[in-house]
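Now for subunit A:
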Amino acid sequence: MLEIKNLSKTYGTGATATHAVGNVSFSIEEGEFVCVVGPSGCGKTTLLKCIAGLLRPSAGEVLLRGGRVTGPPEQMALVFQEYSRSLMPWMSVRNNVLLPLRHKKLSRAERRSLVEDALRAVGLVGFMDRYPWQLSGGMQQRVAIARALAYQPQILLMDEPFASVDAQTRGDLEDLVLQVRDEFGITILFVTHDIDESVYLSDRVVALTHAPTEVKEVIPVALPKPRDQIATKELAEFARLRAHVYRLIKREQDIEDVERPVPVSGTSV
Partner candidate 1 sequence: MSPRVYRTLKIGAEITVPFLMLLAWWLYTVQRDDPKFPRPTTIVAEVRNRFFFAEFDLHVVPSLERIGLGFAIAVVLGVAIGIPLGLSRIGRSAAMPHIEYWRAIPPPALLPISIILLHSIGNTQKVSFIAFFCIFPVLLNTIDGVRAIEPTLIDTARSFRIPAHERIRRIVFPAALPQIFAGMRTSLALAVIMMVLSEYFASTSGVGYVLLISKNTFQFLPMWAAIVLIGVLGYLLNALFLLVERHVLAWHRGWRAATPR
Partner candidate 2 sequence: MVSIAVPVLSVVAALGLWELISQTGVISQRDLPAMSTTVQALWDMVQTGTFWKALGETVRGWAIGLGLAAALAVPIGVALGSSDFAASAFRVPIEFLRPIPSAALIPLLFLTLGTTLKSEIFLATFGAFWPLLVQTMYGVRDIDPVAVDTARSFQLTRNERLFRVTVPSALPYIMTGVRISSTVALILAFTAELFMGTPGLGQRLNYVETFGLNDQIYALALATGFLGVAIHFAVSAVERRVLRWHPSQRKTSTT
């Protein structure tokens, strides 16, 4: 469904050029849940923005159902890591979820039902008239997810969405995303630096190298479904997969740390 072919992205020119993405190729089938993991600063966010059509790649292409992605495609929705900077603070929860629907050709009733259904799916129907900043971090991210769902995308891109959320909430949100995937049948591309999360959620894990990033290995995850925070994580297979991915990433992280010893705080490139 989604094909990334030889994608690369370089910022700037000459000696000071930053090669964020080297040469990335992989594909995602319909209905799959694919996690992309990589060491910090390897270019994950840049990669995601290129796939989402927000950045133009320096080389390579992204094909969505055969069609080239040149700008944000209609069948795609994004969930960002920083929910406090992606939800509009002057709008209520309801209006935030409604916002992307306003320019779509829908009747008022249709819009209203989409908003309600989406908020119900994430469990926030009772908070429609609150403002995002009145809610906890986890709830705000759920609003962002609802907003993406109401948009009725065929593929959902998530950029480290639970990185800014506390560990316990993260577990709930992970299960929510799995549930939503089952209920709505969407394809999900999930970027994360949390290795446990990547194995827990996905059908396949794409492990990236350090910057300029390439695909190091694609690991199929054949764990049973439905996933469970306790049962699944007790399985031997989980531990094996996790260790495997961890080793891959750790090796890349060490190289990354040596080549770029001063971390850029706060930014995930």
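The set was built so that all candidates are chains of the complex that A comes from, given by their letters.
Assume contacts are C-beta pairs under 8 Å (C-beta built on N, C-alpha and C of every residue); 3 or more make two chains touch, one makes a residue touch a chain; residues count from 1.
Everything numeric in this text was worked out from a predicted model, so none of it was measured.
Engineer: Out of the numbered options 1 or 2, which touches subunit A in the complex?
Structural biologist: 1
Engineer: If you look only at subunit A, which of its residues touch candidate 1 in the complex?
Structural biologist: These residues of subunit A touch candidate 1: 49, 52-54, 71-72, 74, 76-78, 80, 82, 84-86, 88-90, 99-100, 102-103, 131, 133-134, 151.
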